[in-house]
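All protein chains of the complex are present and in place, except for one that has been dropped.
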Amino acid sequence: MIRFRIIKRKPLPGWAKIVIPIAAILATLILAAIPILLAGGHLWKSYYYLFHGALGTRYNLLETFVKASPLLLTGLAVAFAFRAKFWNIGAEGQLLAGALTATVLGVHLGSIPPVLVLPIVIIGGFLAGGLWASIPALLKTKLKVDDVVSTLLLNYVMIHIMGALLFGPLQQPGSSWPRSSAIVEAACYPILMPRSRFHLGIIISFVAMLIIWFINKKTTFGYQAKAVGTNIRAAHFGGINTTSVILWTALISGGLAGLAGVGELCALQYRLIMDISPGYGYSGIVIAMLGNLHPVGVLFSSLFFSVIIVGAQTMSRMTGVPTYIAEVIQGMALMVMLIFLLFTEYKIKVQRK
Amino acid sequence: MIAEFLDLAFISGLMGATMRMATPIIFAALGEILTERAGVLNLGIEGIMLMGAMTGFVFTYSSGSIWFGVFAAACVGMLLGFLMALLSVNLGLSQHVSGLGITLFATGLAMFIYRLHFGSPTVPPIIQPFKQVALPVLSKIPVIGTGLFTQYTLTYIAWLLVPALSILLYKTTIGLKIRTVGENPVVADTVGVNVALTRTLCLVAGGALMGIGGAFLTLAHQNMFLIDVIGGRGWVAIAMVIFGNWNPLKATIGALIFGFLDGLQLRLQSIGVVLSFHLFLMIPYLLTIIALIGVSRRAAVPAGLLKPYRREEKGG
Partner (left out) sequence: MGKNDQPVVRMSGITKRFLDVTANQDVSFELHSGEICALLGENGAGKTTLMNILFGYYACDAGEIFIKGEKVNLSAPKDAISRGVGMIHQHFALVASQTVLENIIVGTASRKGIFLDLASARQALVRLQERFGLQIDPDARVWTLSVGEQQKVEILKALYRDVDILIMDEPTAVLAPAETTDLFNTLRSLVKEGRSVVFISHKLNEVMDISDRIVVLRAGEVVAESNTGETNARELANLMVGRELLESIEKTQLAPADPVLNIRGLNVLNDKKLAAITDLNLTVHQNEILGMAGISGNGQTELSEVLFGMRFPVDGAVQVNDRPLKFGSPAASIQSQMGRIPEDRIDTGLLMDLSVEENLILENHSSAAFQTYGLMKSQKIRNFCEDLIRAYSIKTAGRDATTKSLSGGNLQKVMLARELAGEPSLIIASQPTRGLDVGAMEYIHQRLVKERDRGAGILLISDDLDEIFALSDRIVVFYEGKVMGEAPGATASREQIGLWMSGVMA
């Protein structure tokens, strides 16, 4: 009888850290052939339109960056939190908190000097997301409430807060739809490349990535977060204030997600609607895992996902494969990445007895 | 307004709504209790419920038979439960992330398949949903007769499953094995219980229940499939498991409270209470969080929860 046993293996050399995610992406793309074929799409044509739709023309390429921006931010938010083992599944709600605050500020700040408006909106959105994330962090550190469940539930609370406001005080006067008034001109992100939607938020998200990389690698706080995420008991023993570390991690993580919300509002929609986020907060989880929780990894994996999402639109138009294939590929990518990560530490031993 | 509250029709309507709204959560929570008692946290619950809802709907639409739809939903739930087992039990991957991966994958898959099957019609396809069944004698009792005993068959099944699961867990040899696997898999292994098999079976059976819970929403509660049909009820079920201290009966009470609030907010709107219905929709989630705070103090977490079990971990 053949038996499989999973046993520890010798650690892989450093290059594995880069090769593994790339291999996972390739494997995912290959697996994506299954749903494509099931949808009756012609395989090579589908792949072609997928990539062409994302990278083939100048507009498409810039659009890919536009789509990557919120994904990069939520991916960073989740990666930063997971690194300290703060299981932030609430990036979606934190994103909405940021968008909501940006709306309130962006609609009502018309009378102050225009040059101040955008910074206030951005900072406000960041703080809103950060504060929303600090609630489950407080619950976790002071009351031992599981962060997975609490961050999840708070997503729905925030959705309903948004709904209550959009059908209430924030609703555009005269409209019967749940939408807000438009934000003032000064609160809109400037478009940086003509004839495209390439906006300031993209630069902000890239800068955010650099800042997070710097925090992680060079600061005492980054070291403390890493220690807390590795072994909270030993970190506590070593004198680290673990409560403070988790709270600040939540603030930054939620703030990043909040920035994603600000971006969607101030660069694309210009007013708040219920569907302002198609699940970016949840995608952030996949992106963070695929990027191995490292900022640069998150950058590349957010680009990968953006290619898939943007490309899927074109692919869908040209081949009839439903756009939801993007979500299917996301889910598959996560599982493939997990499996590949596993095999960096373990291997299968076949025993014949 | 008080008069309206005390109106018997209102009360009995509210009771009925409570049971209805609680049903999918009861199914899902029972499924989750089964898997968590065996030591696995299944965060794929929301995705499994959605796949169950979609599968049940599609199969009912194509075959004309509602029960076939329920059956198909259960099968899909089992398959996804099995996938979760492969990832978290056999491969020993992080349970948190495997489960979320399954939710993301299953959510995308559900929408993908639905769109494949139906395209984007202007009028959403509908089916003939379950009809409520009035229990022979009991439904004649005033007030609670129409409230409690005129329900969908699936709801009655949920009621029966609660004591059934309790008996299984606490009074049978299988239940003792499951609980031991969840508390201390080393112990179970040394007395000859196959830890991986037990966890896999619990995941599969739990998945079936979750699938049925999801199908309830498209086959009884409503008669169509919408993307947000589950609406976070899977996560509420997870919270109810914690709230109920991993006990089927207590988790069901939590589900009933949720169902009560869900039903209440609809009714309050209809009698003209002017409060944004969104605020009402928020209350169940807030209450769940508050309940979690109270419960986290004295939680009887299965001690082996979240830890993958591998025999040859240590060296010598």
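Order as written gives the chain letters A and B; numbering starts at 1 within each chain.
By our rule, contacts are C-beta pairs under 8 Å (C-beta built on N, C-alpha and C of every residue); 3 or more make two chains touch, one makes a residue touch a chain.
Just so you know, these numbers come straight off a predicted model, no measurement behind them.
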- Message: Using the document's definition of touch, tell me which of A:227, A:307 or A:326 contacts the absent chain.
- Response: A:227
- Where B:20, B:37 or B:177 are the choices, the one touching the absent chain is B:177
- Note on the structure: Filtering B:8, B:141 or B:186 for touch with the omitted chain leaves B:186
- Message: If the hidden chain were put back, which residues of chain A would touch it?
- Response: 3, 5, 8-11, 218-221, 223-224, 226-227, 230-231, 233-241, 351, 353
- Task: Against the chain that's been left off, what residues of chain B make contact? List them.
- Result: 171-177, 179-180, 183-184, 186-194, 300, 303, 311-312, 314-316
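Methods note: only the chains that are shown with their structure count from here on.
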- Chain centre separation in whole Å, for chain B relative to chain A (CA means): 28
- chain A-facing residues of chain B, complex: 43, 87, 90-94, 96-98, 100-109, 111-112, 115-116, 231-232, 235-236, 238-239, 242, 276, 278-279, 281-282, 285-286, 288-289, 292-293, 296-297, 310, 312-313
- Message: Touching residues of chain A toward chain B in the complex: what are they?
- Response: 5-8, 35, 38-39, 87, 89, 139, 143-146, 148-150, 152-157, 160-164, 167-168, 282-283, 285-286, 289, 322-332, 334-335, 338-339, 341-342, 346
